[in-house]
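Here the complex is missing one protein chain, while the rest keep their positions.
Showing subunit A:
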């Protein structure tokens, strides 16, 4: 909740290029990320953008592929709001918000119905076509929500997927040809494979405050935004997807400006995640 004066103050500030915490309209809050934070998962990451604090985990297990895509592995997404992360996260409303976030994240990574495209090579997750494949369970948990939750989650999930190691699974034919072939999992960590996360985009939320585009909104600023645009941008600065939230429309010229802003900001954000992952490897 926010008073009309605060809304006016924030909008007037944006017009002058000033924000409540002293940032410019196109500056992010400090991002800190660490990977490999949980022992029980195949991959995990913890990420903070200012006051927003999220955790992402990836669990890898063997499962059956969908009948439509027998040659591909599977992905499943879930996002949880911690009830104390924000006042609005309690009860039914929190559930709606988290399923909305899970869907948005899934759309930015999942390939099309045919299994082609997408940001992850799901074909490499196939073990025995039509019978067995690796299933990636991607879970996000929002510990504290202070704006730009989707941005934080998309970065954390990218970092967690980058941290994920998949054991080597080999198919061993059964002695009797009529039997199902057996799947042998090599416990040797040196034979684990990593996922290729190069193409996974980061989703940036750009708000329109007082008619001006602003990146990385705090919870307070999100309340003042007339419109929100979520832009998925990959490492090369290419736009992979756009969704819009909130009521007000966006002027086409402003839209172009917002997209350009997202393209400029994405590489810097992705670097912060890469730095965290490379630090973990050298450590």
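To be clear about the criterion, contacts are C-beta pairs under 8 Å (C-beta built on N, C-alpha and C of every residue); 3 or more make two chains touch, one makes a residue touch a chain; residues count from 1.
Here is the rule we go by: contacts and distances are computed from a predicted model.
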Record-based protein name (UniProt) of the chain missing from this complex, from "GPI transamidase subunit PIG-U", "Glycosylphosphatidylinositol anchor attachment 1 protein", "EOG090X0BA8" or "Ribosomal RNA-processing protein 40": "Ribosomal RNA-processing protein 40"
Absent-chain interface as seen on subunit A, which is shown: 1-6, 8-10, 12-13, 16, 18-22
